[in-house]
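All protein chains of the complex are present and in place, except for one that has been dropped.
Up next is subunit A:
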Amino acid sequence: MDKVRLQREAAFIRSSLLDQGYLDEQFIQLEELQDNDNPNFVEEVVTLFYTDSARLIYNIDQALLSNPTDFTKLDDYMHQFKGSCSSIGAKKVKNECNGFGEYCEAQNYDGCFRTFQQIKQEYINLKKKLETYFQLLKEAA
């Protein structure tokens, strides 16, 4: 197991995520909070994000299935979700959420539905990349 190679791979994933706008400066802020007292802080926060937002995504999916559509509820859930994205620096996902908010305000169901599928796609995309990243970090340690 070539640890140096694994470290380099992890570093590469990290830079691409930052350069390509998947993650922003807030993620770096989280990394800066990691120290000997808190050695796994970033991974803990990211794991919490995925656990917590799974619930929100479920709620939004359910709300999109209800008739009539409760746009206020949708907006509230999305506000929560967006806040979480912001907190971990999930820039791309967060930006997709802005579109959703606008459609909510306009009470445009189709817009909301379509945008949400995109949001879920970005969300899963990021999740896979971060899982790989943390796995590499573990193996490289």
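The rule is short, and it goes like this: contacts are C-beta pairs under 8 Å (C-beta built on N, C-alpha and C of every residue); 3 or more make two chains touch, one makes a residue touch a chain; residues count from 1.
The definition used in the following text is that contacts and distances are computed from a predicted model.
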One chain of this complex is missing from the view, so tell me which of "histidine kinase", "Actin-related protein 2/3 complex subunit 5", "Sodium/potassium-transporting ATPase subunit beta" or "GPI-anchor transamidase" is its UniProt name.
"histidine kinase"
Residue touching the undisplayed chain, where the options are A:7, A:26, A:69 or A:108:
A:26
Of A:52, A:70 or A:102, the one touching the omitted chain in the full complex
A:52
Just to verify: which one of A:60, A:88 or A:112 makes contact with the chain not shown?
A:88
Touch residues of subunit A, complete complex, unshown partner:
25-26, 29-30, 32-33, 35, 38, 41, 44-45, 48-49, 52-53, 76, 79-80, 82-84, 86-88
